[in-house]
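Every protein chain except one is present and positioned as in the full complex.
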Amino acid sequence: MRVGVITFPGTLDDVDAQRAVRYADGEAVPLWHGDHDLKGVDAVIVPGGFSYGDYLRCGAIARFAPVMQEVIEVANKGMPVLGICNGFQILAEAHLLPGALVRNHKLHFVCRDQWLKVENNSTAWTTRYDKGAEILVPLKSGEGGYQADEETLKELEGESRVAFRYVGGNPNGSRNDIAGITNARGNVVGLMPHPEHAIDALTGPTDDGLGMFLSLLDTLVKA
Amino acid sequence: MIDTVKNAAATPDQEQPYRELGLKDDEYARIRDILKRRPTDAELAMYSVMWSEHCSYKSSKVHLKYFGETTTEEMRSKMLAGIGENAGVVDIGDGWAVTFKVESHNHPSYVEPYQGAATGVGGIVRDILAMGARPLAVMDPLRFGRPDAPDTKRVLPGIVAGVGGYGNCLGLPNIGGEVVFDESYQGNPLVNALCVGAMRVEDLHLAHASGTGNKVILYGARTGLDGIGGVSVLASETFDDSAGKRKKLPSVQVGDPFTEKVLIECSLELFEKGLVVGIQDLGGAGLSCATSELASAGDGGMHVYLDRVPLRATGMTPAEILSSESQERMCAVVEPGNVEAFLEVCRKWDVIATEIGEVTDGDRLVITYHGEVVVDVPPRTVAHEGPVYHRPIERPADQDELQANTPDSLERPDDLLELIKVMAASPNLASRKWVTQQYDRYVRGGTVLAQPSDGGMIRIDEETGRGVALSTDCNGRYTKLDPYEGARLALAEAYRNVAATGATPVAVTNCLNFGSPEDPAVMWQFEQAVKGLADGCAELGIPVTGGNVSFYNQTGATAILPTPVVGVLGVIDDVRRRIPTGIGAEAGETLLLLGETKPEFGGSEWAHHVHGHLGGLPPKADLKREKLLGEVLVAGSRDGMVSAAHDLSEGGLAQALVETCLIGETGARVFLQDDLFTELFSESAGRVLVAVPRTEEQRFTDMCTARRLPWRKVGVVDPESKALEIQDLGELPLDELREAWEGTLPALFD
Partner (left out) sequence: MARVVVDVMPKPEILDPQGQAVANALPRLGFAGVTAVRQGKHFELEVADDVDDATLAKIAESFLANPVIEDWTVRRVEA
């Protein structure tokens, strides 16, 4: 399984996303923001960081990168795409996912080990989890507050498109405690917390995050 | 009209504002003597900024020499670069070299807390990058005035946000540091920033320009008026009416971490492709420093075309261009054949890069501006042969009185259990989570230990697991009572903290924060501290590889507590065997106290918090004991005999017990000896609390006995109890303790 990991100027967690792919026995393929080239990968990860310094709005500039044009195309055709943190922000700006991410309600950057509930285990990235499973994964962001209008929220909840929800307290003011969502098809998932930092109890709070990358493997094998 | 060399030679009697620029009469005279004419405006700016205390170390040089004098060949054997380079470099084995350094950015952080702290981080990271290393982690020792003072509420949140804002955006995990409160820092908060990086040994880059004909390329951000400050007094000399219209910028540098992140990636690619011969970052004194240091360390001269420097402000004079402290800029020396490839890499990363000069024959630094020579100096006189002061030194008249005023007769409370809680909630001992939660600790995926652990630890080699651990420590109160001993204690504590993680200490950096060097009492503190640190390093066999001095931390006549922050770097061959700080690996594990406890309360947290008292002597530092302790811990971790370790420092055993229980989220049952107050609150050095599996207890204690390390059983780990239970005193439920420990900083700063 070949998984593309994009690097924009300012991207930080591409290295860690690549490692998570390797831990799941996949091949991590670095993708450059300026290329119209996905190198024939089977899935794409848009990783965390501060692409373009978060100028204008988080992800507002990255979403126009040449590589993103290709990502939008393949996402609409069903390729699994995962947006982590800044990646989620980029996917929202690119309208691959609804809503937007704004400044944390308490205004501080928050880095903490966060409990999440897996609400939807039928997306391309969550099949390895039990529905309702609680996982412990790092959250580290300053603009993680998920916002959407009432209609969108109703739609997300009604169609079970909330993929992850914060439990044990809302760390950033996200509506409905939403930590991550999926598109209607279930191939595009975006979340603020960082599963790629929870793949090994040596360097993370748990290895609960590895499941997302293993889920992808299952998805690709089945496809 | 630009003041050229030709003009200067022709107008020897022109008045120059050298005093406003901080130069003394004799220093100005020496410049005239060196140049055999008066300096141009640009040269005057260069000399004034490079000969300032901050850049030239004029008041500290004579004392810092002692580090070199006390470093033995054996200590030097693992050093690949030492004092004087951008940062110290140590061979850690397996072909890896690690570079680390701590620096201060104190005064700017008082003026503009966010940007002062942010640019402090930016600066130290560039120093590490300039050694050829990828920066891997940061740590920040911070010191503030009284926690409840209104100005602390202005300064602390801004500084913490700045450290986090810049470091997080660079993608560097923050793995440790300190937050200390003391009234003496009220007008002078201390922001010390440490960075650690790694590279393969063969990739070490040193800052020198060599090879006649090699090109000098300036890359990174454009140059503007940041940090010009005093140099602007020269502007009025050379511009007519436009100077009056121009806005006076404050002496504050503004950082852009995104630009620096891109600069890092671009630089690393340049290094990887072998396109760089020498490199220097632009920090304090900007281009003045970079050009004079590169030229002076090389084997030739340098010619710089100042008009080629890309600017972001209009009408900048040569003096201003040379003095600008605009951030995120680097200067590289490149072979002519590699220039195109160099520029290509910069284009890929969208980094501005400009060839601004070349290495020349001879030994002068010549800078031209639109064809006119504005600087023609021997670079060594600018960068390395600055003034050397022998400041008067005098032991303070009241030092004896201070030491005689011991805490022995201070009232001790009856309710020791309550005191444990009160101390745990005191601002200097309370949990720093409010601060550390604003820092990313996970980025790069290599952090194995971070605050509140004793030391920060990162994995350097993913295959072998080789890693490094770091700790920064200093107790200003101990140092005030006895600067020589205080410096030894800072070294001891950092050494002990690193050893408590299971790593072997190998090198030292330092940030010496003191008051005004014009105060003989401060110079006495400085001299004593340097001696204490150097002698201590020699005793431990680990070298100081670099550091920083910050003087003038003084408000009026009141100096800060002498604060020689010591950072120790340790190596661990496999991070998997690191020792965590919290107990709870297994129930029923034995708690042992290693080392000896004596009644030592001078400068203690209890005396300070409960009685506002500072007097007596600090605890005694026994470096032989610290070395032995370190060896036992490393052996213990290597053989799986130790499952948790926590060093004892401020707050004594009481605080160590509270922390190890709360960090491990596990209770303990503890039994101590008769003088419970001393047991709990003495701050004797050379002690570590360890948890040992019952099956390993005999083997471990036998090893301690054989090596003559005093040890004593003090309790058992007891997850069932969910409390810290102390025989003859009672029990403290963990949730109550946690509320006390974690509640203080949010209540103050939220």
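Which chain is which? They are A and B, in the order written, and residues in each are numbered from 1.
The working rule: contacts are C-beta pairs under 8 Å (C-beta built on N, C-alpha and C of every residue); 3 or more make two chains touch, one makes a residue touch a chain.
Only a predicted model underlies this, so the values are computations on that prediction, with no experimental measurement involved.
Just so you know, the chain we are not showing touches A across the whole complex. For the options A:N76, A:N121, A:Q147 or A:N176, the residue in contact with the chain missing from this view is A:Q147. The residue from A:E93, A:E119 or A:E196 that touches the chain not shown here is A:E93. Annotation for subunit A: contacts to the undisplayed chain at residues 56-57, 60, 92-93, 98-100, 102-107, 145, 147-149, 173.
Assume only the chains that are shown with their structure count from here on.
One inter-chain figure worth recording: subunit A and subunit B are separated by 36 Å, centre to centre, where each centre is the mean of the chain's CA atoms.
Only residues 161, 164-165, 168-169, 171, 256-259, 261-262, 349-350, 436-448, 459, 462, 575-576, 750 of subunit B touch subunit A when the two sit together in their complex. Listing the residues of subunit A that touch subunit B in their complex gives 9-10, 12-13, 15-16, 19, 49-50, 52-55, 106, 108-112, 138, 140, 142, 194, 196-197, 202-204.
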